[in-house]
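Below is a slice of the complex: some chains, not all, each in place.
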Amino acid sequence: MDTITYRPARDELAYTFGGRIPVAHVRSGGMLQVHTEDCFGGLVRGPADLPSQVCRMPYLNPVSGPFFVEDAVPGDTLAVHLASIVPARDWGVSSTFPHFGALTSTSHTATLQPPLEERVWVYDIDRQAGTVRFHATDSDHIVDLPLDPMIGTIGVAPGGFEARSTIVSDSHGGNLDTPELRAGTTLYLGVNVHGAMLALGDGHARQGEGEACGVGVEIATTTTLIIEVIKGVPTVWPRLETDTSIMSVGCARPLEDAYRIAHRDLVGWVVDLTGLEQLDAYQLVSQAGRAPIGNVCDPNYTLLAAVDKLLLPQPQAAYDGVHARFRQHTDGPR
Amino acid sequence: MDTITYRPARDELAYTFGGRIPVAHVRSGGMLQVHTEDCFGGLVRGPADLPSQVCRMPYLNPVSGPFFVEDAVPGDTLAVHLASIVPARDWGVSSTFPHFGALTSTSHTATLQPPLEERVWVYDIDRQAGTVRFHATDSDHIVDLPLDPMIGTIGVAPGGFEARSTIVSDSHGGNLDTPELRAGTTLYLGVNVHGAMLALGDGHARQGEGEACGVGVEIATTTTLIIEVIKGVPTVWPRLETDTSIMSVGCARPLEDAYRIAHRDLVGWVVDLTGLEQLDAYQLVSQAGRAPIGNVCDPNYTLLAAVDKLLLPQPQAAYDGVHARFRQHTDGPR
């Protein structure tokens, strides 16, 4: 399998999806090994590195790319398999950030209140033990949380000549911030521009559902992807597939609109895969579905609609079985 | 253990929390076995029984109760353990309902569009096999879903002299519609009026997260509860405890406010149980928390903030360990 390895120089990092020229070309069927920086560009390394001081807008949440995918044209779907996500360092960081997060007023949920205290947490990452160690800042408390690496931000160039900040999630992907984007998952993204222009970054050693404080356990990663172009099959909103589930992604405010988008898409997907009539599919998803929350802090919130394949009647393989093909190239079961 | 058994006559069913006189008295520490009707009052039994025709507002979502809990006064907490939830029949029903549900415009998300078709689905319940069988209405498809009985509506009388429809969820509980209210769970509710006035109903054989179509697999049940009054400990929003997790409930629109309510409450609860300082608790919940969705269809949406006890540093037992005491009275592990 073709493999391309890419490690961006600092001045190659991108801060938008769209509006950028590609850093490399990949073929459909090829593998891509990418180094990604953390959301702070690696500048927050300890309690004294307050993000609002060491980072400068808009130089937050850098992505590596974009990658031009040969043969990808508008109307196709790009299938991106997350083969592995390896933390690049033995630590990660999180923080509060002034007027950002779910439990604070923000630039948009605007109030007259001062921000919460800005503070940094440094986590120890032990890849062997599979743990992420939380240290309280105001007491001696320590907890080991399970290591569960994920990619927070991944997407293609949006359509309509737009270029969107990497802070944003939308139908082109972007800052989805869902723990479901872990190794073993295949992501489907509709192609909006010639070459798709895939980019990714913002790894998390783990995050809670909703990313309440606005920041996960942020890490640089080495992430390995396998890519395939599904010709002539459009995809409106991002979709995910694992060995056991299919999931549709909605990105919107208010959060119920993200729920609606994701669930309407999943109902349509179930119709396509099973031949169920639409209201029957709506009924089945209503009883069998899960609704994992991604983020409730970014400019668009992210929520997924998921259903186990086993709970669908005789489903067709999604996207012509590409997920199963990808899994042949990767180690072990999940 | 004191046990009271209660089976309401049809004209004893209640349609509000508050504004009702009690049907029975229970003591703190007592057990209560209650028959509950389904959300349609048992009137929807087949495809021809369209809910909007056989049911009449406001006679929807009946609850059994209220039960006067001796010694419960405002400022106390009522701990209610769901010891068992047994489907009363070998079938359940679901439906679409005109302008109700997540994937339709509604009375409040008001549009000029006509409603979706109203349709009824009848499910077979096999308690031995542990399955709920979905039959498509427009094709031959059949799927067996896991039986996972829950109570959709449970609460106490609200404060402030209010009486609230059983369709509504709020800080007094009510139509929470979360699958987390299964057997083995302890629910904590703040007491607002003398005697608490507990009532419950609206069993589901199972439901998806969000209850997308607005209706679960609706069943009558025999539900067994154990009740204890925690004196002098107030509870602002409903909380849940299982053997492994603690969870706070938020009920609001838009859905992000339910997220905020639940997570702020959980952060405070974690502070109380662990001695973590507030921002440390916020950080830990942000990385370790889950956010299971209850409903995205009722007048207030319901969302939970959850954290595994194992991921908390040396937690105190919640509410003086009442959940563990309850579990001594109930069979087997979960």
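Here the chain labels run A and B in written order, and each chain numbers its own residues starting at 1.
Definition applied: a residue touches a chain if its C-beta (ideal position, glycine included) is under 8 Å from a C-beta of that chain, and two chains touch if they have at least 3 such contacts.
Since the structure is predicted, the reported quantities are computational estimates derived from the model, not experimental observations.
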item	value
Per this structure file, total copies of the shared sequence (2 shown)	4
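Heads up, the rule we're going with is that only the chains that are shown with their structure count from here on.
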item	value
When chain A is superposed on chain B by its C-alpha atoms, the rotation angle in degrees, nearest 5	180
Length of the line joining the C-alpha centres of chain A and chain B, rounded to whole Å	32
Touching residues (chain side chain B, partner chain A) in the complex	94, 96, 101-103, 116-117, 119, 121, 132, 134, 136-139, 141-143, 145, 206-217, 253-256, 259-260, 263-264, 267, 274-277, 279-280, 282-291, 293, 296, 301, 311-314
